[in-house]
Every structure is written in structure tokens, then in C-alpha cells.
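Here the complex is missing a single protein chain, while all its other protein chains stay put.
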């Protein structure tokens, strides 16, 4: 029997059984529109409000600061376009971000640049972690908004969010963090960490796809992004995805409850694989910070080979993984994140991201460690680039 | 045993069993991210593309003209803000719409007015149907965009979409129709009907909540609304709600296949209830057009009573219905639609919408007809307004 | 949305109806805004011996009317004038935020009826009852 190892939990995760179970009634008999007056409707409404409390509890927020959306991308867009709009009212036109944000942030910022906003994209050093000094230096009297991701989706590096939050609060800068990769993996407290806006997406922590949330600190005023009915207290229109929202609530509660246990286990598993790869595959390089990274995140570059081929061969062996390169997106550019941390193009092309979940075992790790080196070797044997690299030394 | 009659199908519908069945694999083992390279991912991708074909077939469109969204509201917002942006590039600043649009359209248009666009909201006569002459008269050389709903969500009136589409095509006006209430109930062909942009929402035709689509005619260029990853061919970012999208495809195929049979049945059932109410409840008034209305739509006003009370008493009898008034939305204003067709405020407050589905039977109709008159009477007995109305005659 | 108490008073309104030979009648609200409350009082020796109401409006308008009548029945006029909308809301175990205006209306309806009582006796009610402002509910 072919083995199946899912090691792409940063791309998406499997719905947990309990999450699915909690959703089922709302896919069946509890189908009422939450805005409807009758019992069937108000039961759905109650379920949504329960989920809102669960999300708020998980973040150290108040339920009325949580707004459900269709996912991380919508949350990011709402936060960014909304904050830009709010700061413009105050005559501010400068935004600070980083070069390693997700495209949902970067492309929204690019759209703002076309509207006349000025955006500073902070560089990150080789370890992939933004320096707070750089952040402070970038602030001008025009700065009204900053958006810095909590943890990077490719190399898993964890950013100094509480520190940046503090600076922003002191300087009157609206602060958004894309926490899509962090929620359920790291301890987040929006109050203590001075976060004004935070994006999350359920499918990254064993919840359903197509549902997320935006935390908007009470007192922070940003305009709506999707106009219409009075759902979400008039702030986000559209008939609520009740089942999805209920699933989000269950998933975040489960994920947050097990953060420490999960982190301990995944860190061990991660470092076991990292050690094995570095030992067994020459000219391999771990991307990102060795310690300040998400517990389940592994990101390697292998000189002389290209990521897509590697992934497809791993798939043949039943291993689901991802590459730093955005090949599938129709673009042939290597990952902007790997380039930002200083990798040359040809090395950035040959990267592999393994993102582990609770379901992965040490047996899986051993299997990966047994399968990966020959695959890398096979591709290197095929590669005219490897030929040169070998000969150079 | 308490009866349960769901007669609020315009608010939302129950997932059909076959739709849920088609979704289940994607809530379980087929959880891959559709952008992922490996098999698990590409199977999800294939499922999404199949759904895209199903939606395209249902509308007479090409698959590449269909973009999945989080529902009707997002589709409306995307179409409206997008078209406004596109027309501004051409120096156009005037938009035509109607007074009876859904709030997802109206509130988006209001936001555009604040940005300097001029919007003409066409009046509708007492029958609730826009006149094409009025539409033509409203066109100026600044008109670049029109958005007219296909069928009204409150009074069910069907608008002359093919005629307006023709006018728009001839005059170079981008034409959007909010078809959220029409899809699955009326025959739509975007090519024959000269529609440029069309919004739909799965949960209105026994699909899941939180998923919809925007048809964008190939050749019509509007900017993105949610920026980020390369999903939806780079036009709508966000990890796809695979299960939801698959459900949408199944639901639209089922709904469109049974339009004629369903329309015939629902029209009979509708007219049976309408006849019974008009006969048995004095000073009741059917709102909207007697014939040019959605097969399942019934909308009545009862003088001297208020809608919310009526709905709660019907709920006590196991009947799920809705009111023209937007009470639940926190607003105390009566329906803008009923005011637009000329109802005085106090009568607009006392309205009842019953929207029937295939599951409703003639037995249900008889039950409604037996329960409704005493409830109306009970509220009138309580009403100082009814006292006056009675005495006036 | 509504508490059990609200639903109980909505479904089983107390003191609903008219008093043909009422000593005082007060009406507040208007049809345009969606609620009208009318209260009928029998007053004997400054005590409200009987009270009835009629209401056009939503469930909370009906429930606030109902409980307000219960709260002042058998009470002296002075006591009845102490009735606040807050007390009405509390007696119902709360109302949704956008329905609070109904409780204001109920308080006003009681006051309007008592004002009518004074007026019928040739007494200017304003120094006693206060100015009756239309409940603000827009």
C-alpha cells in the first residue's frame, strides 16, 4: 500500500472530526437564516454568537471585536483598505510593511500605492525576522498604518509583534497583523500585544475553508469592505456561513487548547527532520531562523534542483509538500520571501517546505528522511546546474 | 406534534441531500488546497473546475467567465465597485439603478456617491416593475454602468432584464444584474440577455451558505476586489472553499434542471394561498405584480397590524415566514421596497412575505390559510390603529 | 432575541383591551414609526383600580405595554408616575438594544394617560407629569 503523509499544513489542514461534527447540524436541519426572527433563525444566530465568543476568547478579545469573513485574504484586504481609508481622513499617507508578507497583503498594498499611498516594505535579514529598529526608523510623521505578519507562511519565522504593537500604540499608528499562520500555533493576546487589527483563517487550524475573521479593536474605526445587509452588526454584509462559522469556533477552541502540547511535539519532530536532512543531503540549507520559527515549519533549499520536480517526485512517494516557488500560480518567479532573505534565484527555485501537523509521526519523519535524499540525488543527476556546482568545488 | 412549515425560501433554503452528499468528500478526506501540486490538491482543483462548468452551463456562459465568491453580497460589491472603477477610466460618472435593489447594491452605490459618482435610482410604479422607458430616459452621455436586479427579494417582481440588457449593450453601458433571487427560478441566458455581470448566491437554491459567483463577460474588464493569491485565475484571492464550490455546482445544476416543473407547481400553490388570503382577510393587499413575480413569492400587507408580531405568532404555529420590514436589522424603518411601490408607512409595517419551495404542499397551504386569519384578527383586536381604520368606514 | 418574560407577555398579554367608561386615556407613538400604545385607566381615590391597553407594534411593544399595566395596576397615581422605562426593561429581564424605545413608549403611555386624567379635572398636568416628549425612535 502506498504511504500517505500530509506535510503541507501551512497550505491547508484537514477538518478535525469534532469540527465537522459541530458543523453538521448547520448543514442539515439547522439551516435557518441567522437574521430570521423565528426560532430556526435565532438558533443559527445563537450558534454564530457562541462561535464569536470562542474566537474572542482565543485571542483575548471581546466578542464584539470579532467579525466573520470569508477567509484570511478578505480579512487582510478589509484591514488594509479600511485602515488606509481611516488614516487618509487624518492626513496620513505612509504605511509600513515588510517584503515577506503574504500576497493578500502585498497586492492590497500595491493597489494602495496606485491610489497615492506611500508604502515602506522593510527588508529582513537572512534569518527572516524584521528588526524593530528598522521599523522605528521607517516611521515618519505621515505614517498612519503598519501591517506586519505574525508568522511567515513559507519560512515560518515569528515576527516581534508585541514589540511592534507597542511602538505603534505609542505613536498612534494603526497596527494590523496577518496572523493566518500563527493562530492555533502561537499564544496570541491582542490586548497585551497591542494589536488593532488581526486576520485569521479557519482552514489553517483544522477548521473549514472559506471562513475567517477580522479582529477590530473597539475604538478603531475602519469603513466596511462588503456593503449590504445588517449582518455582523452592520459591518460585514452577506448571509452568514453558519456551518463555517461554527466550525471556526470549534476549531480555534481546540487549537488554542493544545498549543503548548502541540508545539512541544512538533518542535521535536521538526528538529529531527531538519537534523536528518542537513546530515544526509549535501549543499542543503535551512531557510529562516533555526529557533524563532513555527513549531511545524521546515524550509530547505537544495542546490542544483528545482522545486516543482521535487514535489512531484515526493508526491509519487505519497508525501504532500510544497515549494517556496509560486510555480502553480502561473508565475515562474521564485518565492519573494526566499529572495528577501538573500537567496540567489537559482537556489530559491530549489526549495522544499514541509509543514507538520499533530498527525505526523516519527515514523513519517523516518520515511521522509529515507525517501528525500535519493530523490534529491536523482534530480541532481539530471541537472546540468549540479554538474557545474559539483565541478566548482 | 407541532407542525413545521418553512415558507421563507427567499431568505435561505435547506441544503438538498444530494448537494450535501456531493460536498462531504471535500469536508473529509479530499481536503487538499486546490493550488497544491500534488494529487490531493489537483483533485480539489478538478472538482472546482467541474463546478465552474456547471455554473457556466446554467447561465449560458463560458467557464472562464465564472468567478467564485463568498456569496451574493460580495458578488454585488465586486461588480459595482469594479464597474465604477472601469467606467471612471473612460470619464463616465453616472450610474443607473432602482429604488428597490437589495441593500448589497444600494449601500455599495451610496458608498460610490460619496466618492463622487452620480446615481439615478429609478422609481417603480405600484406593480414593482421598472419601466424600460424610464431607464432609457435616465441615460446621459456620462452613464457608464447600470445595475438592475433580476427579481426582487421582497415582492418577487421580475424586471425586464433582456430589454435593459439590449439597451445597455447598444449604448456601451456596462450592465450588472443581481440575480440572487432569480437563479434556479427563472431561465437565464447571459449571452442572449446581454448581461455583462451577474451575481448569484448558492444558499438561495438549496446550495450552501457563504458561496456565490460573479459572472464577468469575457471582454469586460473590472479590477479585483479581494487581492492576494492567484486563485480564480488571479481575479479573486483566497484559498477556495472547495466543499462550498462543489455544493454550488451541484445545486445550480439541480435547480436549473427543474425550473419549469417547479415554476408550474409553485405558481399554483402561490395563487391558491393568495386567493385564500384575499378572500378570508379583509383589508389585505397583495404587494407586487399579480403575475410577473417569482413563482414562490407571496407578499401581503394587512392594515392595522405590525409585521414582527405577526411573524412571531406564525412561528408559534410552526410557520417560518418573513416580513417586509427590516426589524431584525436594528432599523425601525419599514421596507424601502414597499415604500417605493407607494405603500404608506403604517401599511408597509404590516407586511408578510411567504416564499414557497418545492417541499411545501397544498396541505401546508391549507394550514397557513387556517392559521393566518385568526392571528391577523388577534393582532387587530389589540391594535388601536385598527380601531380607527374600522371606525373610518 | 427576546427573553422568556418578553415572549410570555407578548403571547399572553395582561390587561389587553379597552375600558369603555375609562377615567383617562393616553395614546403615544404613531403609525409611521410602527408603534402606537393606548392606555385606559379607571382611577378611584388616586388609585389606579383598573387599566387596559391596546398596542400596534412589535412583540416588545406589546410586551412592554402589558407589563407596564401590571406594574401600575392597584398603585397610586404618584407611584405610577415613578414608573421608568428602565424598570420596565428590568421587569422583562431585558430588551434588545434596538427595542429599548418600546419601554420608553410604555412609560410615556402611562404618563399620557395620567396627564389626561388631570386635564379632565381642569388641572394642568405638566408640572406634575412633566413634558411628554414623543419617544424618540428613529
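For reference, chains read A, B and C in written order, and residue numbers begin at 1 within each chain.
By our rule, contacts are C-beta pairs under 8 Å (C-beta built on N, C-alpha and C of every residue); 3 or more make two chains touch, one makes a residue touch a chain.
Bear in mind the structure is a predicted one, so any value in this text is a computation, not a measurement.
Colleague: Pick from A:62, A:119, A:186 or A:385: which residue touches the chain that isn't shown?
Modeller: A:385
Colleague: In the full complex, which of A:176, A:236 or A:349 touches the chain missing from this view?
Modeller: A:349
Colleague: Touching the hidden chain in the complete assembly: which of A:85, A:309 or A:377 does that?
Modeller: Within the whole complex, the residue contacting the unshown chain is A:309.
Colleague: Return the single residue from A:165, A:247 or A:334 that touches the missing chain.
Modeller: Residue touching the chain left out of view: A:334.
Colleague: Pick out the residues on chain A that sit against the missing chain.
Modeller: Per the touch rule, chain A residues meeting the hidden chain are 304-309, 312-313, 316, 325, 327-328, 330-332, 334, 344-346, 349, 382-387.
Quick note on the criterion: only the chains that are shown with their structure count from here on.
Colleague: Hey, which chain ends up farthest from chain C, C-alpha centres compared?
Modeller: The most remote chain is A.
Colleague: In angstrom, rounded to a whole number, how far apart do the mean CA points of chain A and chain C lie?
Modeller: Each chain reduced to its C-alpha mean, chain A and chain C end up 56 Å apart.
Colleague: Go ahead and note the Å separation of the Cα centroids belonging to chain B and chain C.
Modeller: Comparing mean C-alpha positions, chain C is 40 Å from chain B.
Colleague: Mind pulling the chain C residues that touch 2 or more other chains?
Modeller: Residues 1 of chain C touch two or more partner chains.
Colleague: What positions in chain A touch 2 or more of the other chains?
Modeller: 37
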